[in-house]
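The block underneath contains the structure these notes are about, expressed in structure tokens.
Here the complex is missing one protein chain, while the rest keep their positions.
Labels run A, B and C following the written order; every chain starts at residue 1.
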Amino acid sequence: MQAQSIYIDHPSALHQLNPLTKLTFTLVFLVAAFALPNAVALIATFVLILVPLAASGGLLLPLLRSAFWLVLPFAISLALIQGFFSPGQTALFSLGPFTMTLEGLGSGLTFAARLLLALGGTLLLMLSTRPDKLMLALRQRGLPESLSYIVLTALQIFPRFQERARTILDAQKSRGLETEVGLLRRLALLVPLIAPLVLGSIVEVEERAMALEARAFSYKTIKTSWISLEDSRAQSILRAAILFFGVVLVYLRLTGFWPQ
Amino acid sequence: MIEFRDFSYRYPTAAADSLSSLSLQIPRGQFCAVVGANGAGKSTFCFAASGFIPHFFRGEAHGSVELAGKPLAEAEFGSLAAEVGIVFQNPFNQISGARFTVREEIAFGLENLGVERGEMQTRIQLALEVVDLVDVAERSPFELSGGQQQRVALASMFAMRPQVLVLDEPTSQLDPRGTREVFRAIAALSEAGTTIILAGHKLEWLAEFADRAILLDQGRVIADGDPDTIFAMETMGEVGVGRTQFTDVAAAAQRAGMLKDHAALPVTLAQAEAFFS
Amino acid sequence: MNSLKKEFSTFTLVLIPVAIAINIAVGQLVLNLKLPLYLDSIGTVLVGVLIGPWAGAATGFLANVVWTFSGLFPQAMAWAGVAAIIGALAGVFGRAGLMKSVGMVVVAGLITGVVAAVLSAPIAAYVFGGVTGSGTDAVVAVFRAAGLDALGANLAQGGVSEPFDKIATFLIVWAVMLGLPERLKARFAAE
Partner (left out) sequence: MNIDIRSVSFRYPSGQLALDNVSLSISKGETLALIGENGAGKTTLVKQMNALLRPTNGRVDVGEWDVAEHSTAQMARRVSFLFQNPDDQLFARRVWDEVAFGPRNLSLSEPEIEQRVNRALDRVGLLDKAESHPYDLQYTDRKLIALAATLAMEAPILVLDEPTIGQDARQRERVASILQELAAQHRTILLVSHDLDFCARTAERVVVMAEGRILADGPTEQVLAENEILDQAAVIAPQLMRLSQALKLSPPKLRVDDFVDAYASRKARPT
């Protein structure tokens, strides 16, 4: 598979699920991340629902690893900034004029838990779903083919553009361009480095457009699809159930059933 | 059959015609090589033969280019792809990127044409076999070598079953191995009955496979006929296209009075061997 | 709807993924050069200015979808709306003829930067608890220490960095457009 998507192939029921079903899971995880009241509820949802789901797809380790590295910098910033600067009474320790409070630290860690659940839910979808299949599922629900083309193509060509940016840097250095210079002179480097990338790519757009036309992209007919997606009545019931659960969470939040 | 009828064309910002008063016919099933110096009009010829002029490039066109008696200019652009395919020199630009494996990439054009799945399967398999890519069918086209990518482009076109396949310098970015792979694949498509129009510089390969050669200079056809004859002409050198070294040594030997003047100059290795023996 | 259709010719459709790839590649390059800028919306602004607001908005939005899918930056989805508005603004400024002189280009960049800062701050504050998990959090901390709340601190931080970044972005796009060859200018005029 492509290095530029984080999908991991694995023969599991989770992988086999219709992408819309997994997308629904993700949406509700996102809703839950901001509707649930406290760190305990958030972590419990992560551990009791998200973790088993990931494990069933053989994705537990990759998910935990990615989620950890994504959330860690947030958690550090949140602990420090909220801990020191959010209102609270219970002082833990002081650093100069600033005091870390238990309440501040708690609110920071609650936010970190929200992000953990939200990012974990997003990662679950991406690790278990080929992007083209997700796009196909959305196309079948009316997403224009053109949007799917843009996303999938960009996803596959950008590594090549990164490579090209490196080549341009090499080419200009070989022409005597010094890059280890002061800030202002480094800003001046941007033109010889960015202009070839942009110009060269725009020049190629014409050829890419012709190549796409040659593949009958503008042919007016009902398009067919080579890859197919599994779906079932059971899955659509499941989707409805998860969505209902999401709506309930929002309702409970909005009605103040849970304390803020 | 493709027919140019007194066809001229000028690009929007250009000062001169890129093609002027072209009249010629390319019969169905022919493998036609288009040669000429850079700037002689080869690419423009390719765009005109595939309908991109006037549908994609604006500018000024006179006369007409017809496919099976119908002017391309009057055809609906979106549906032309079903009849004429085109392959360019840079393989990277031709992979749509909208699909993830070679097999799916070939399917992309068929999906757009609305071909149903069973039929797709047959066509893709055949295309993979003809260009010899069965082994990499499930790989990402972006992981392949240039020669393989170019064959993906050929297979993608071939699966769409166009009458005519136009190729604009399809091997100029490739290494010798890639060039050989691609020429063999093109020859296989030609065997399968596709009309081939190929613009390029690699005379040794063209001489081996082409049925006919058209020599362009400054937008005009200055020679048209059997590749062996055209490629050996002195004019080739005069207009900047050059000849194979087989031809060059034979011509030099002849000039030095070593060999009979009336013998036809060789273009390929086999011909040169016979010439000198 | 007509203008929407017109903006999405095959040429535009092909340009957008290329522009998204430019966003990512330039963003990476700037990171490697250790410059205090992001410049990760050059492609978005370029499409907006060259094609129009709808195309610019689509580029910005979808760029963030691609960032998310790539796994490089999954949280990008949260900012997709802001990115779309940046692209749309570029389109509006392009249509209004603001890409004509350095002065006007700077103004366009400045306005875009301010709008981006104002729209980003609530997302940073309410979705991410007022941090980004990167070096700019130090700046946020300074504003928090000065007594601002999460929203205010993020607004202040964005208010400092976004206008600079967007002015630089607009200037680079302007320079690139000035440098377009005649052949391509004719192509874009026709689109």
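Observations
We adopt the following convention: a residue touches a chain if its C-beta (ideal position, glycine included) is under 8 Å from a C-beta of that chain, and two chains touch if they have at least 3 such contacts.
If you're wondering where the values come from, they're calculated on a predicted model, not measured in any experiment.
Partner chains of the missing chain, restricted to those shown and counted over the full complex, are A, B, C.
Of the options B:20, B:50, B:89 or B:150, the residue whose C-beta touches the omitted chain is B:89. Within the whole complex, the absent chain has one touching residue among A:12, A:179, A:221 or A:235, and that is A:179. Although one chain is not shown, part of chain C still touches it, namely residues 178-184. For chain A, the residues touching the absent chain in the complete assembly are 164, 167-168, 170-180, 191-192, 195-196, 199-200, 203.
Residues 13, 37-39, 89, 145-146, 169, 172-173, 175-178, 180, 201, 204, 236-237, 240-246, 248-249, 252-253, 256, 258, 269, 272-273, 276-277 are the ones on chain B that touch the missing chain.
Here, only the chains that are shown with their structure count from here on.
Chain C has its Cα centroid 19 Å from the Cα centroid of chain A.
Chain B and chain C have CA centres that are 42 Å apart.
Residue positions 17 of chain C each touch two or more of the other chains. Residue positions 149, 153-155, 157, 160, 204, 208-209, 212-213, 217-218 of chain A each touch two or more of the other chains. Looking at the complex, you find that chain B touches chain C at residues 11-13, 58, 97. Residues of chain A that touch chain C in their complex: 4-6, 34, 66, 70, 72-74, 76-78, 80-82, 84-85, 98, 107-108, 111-112, 114-115, 119, 122-123, 126, 131, 146-147, 149-151, 153-155, 157-158, 160-162, 164-165, 169, 179, 183, 186-187, 189-191, 193-195, 197-199, 201-206, 208-209, 212-213, 217-218. In the complex of the two chains, the chain C residues touching chain A come out as 8, 10-11, 13-18, 20-22, 24-26, 28-30, 32-36, 39, 42, 46, 58, 62-63, 65-66, 68-71, 74-75, 77, 127-134, 137, 140-141, 144-145, 168, 172, 175-176, 179-181, 184, 187.
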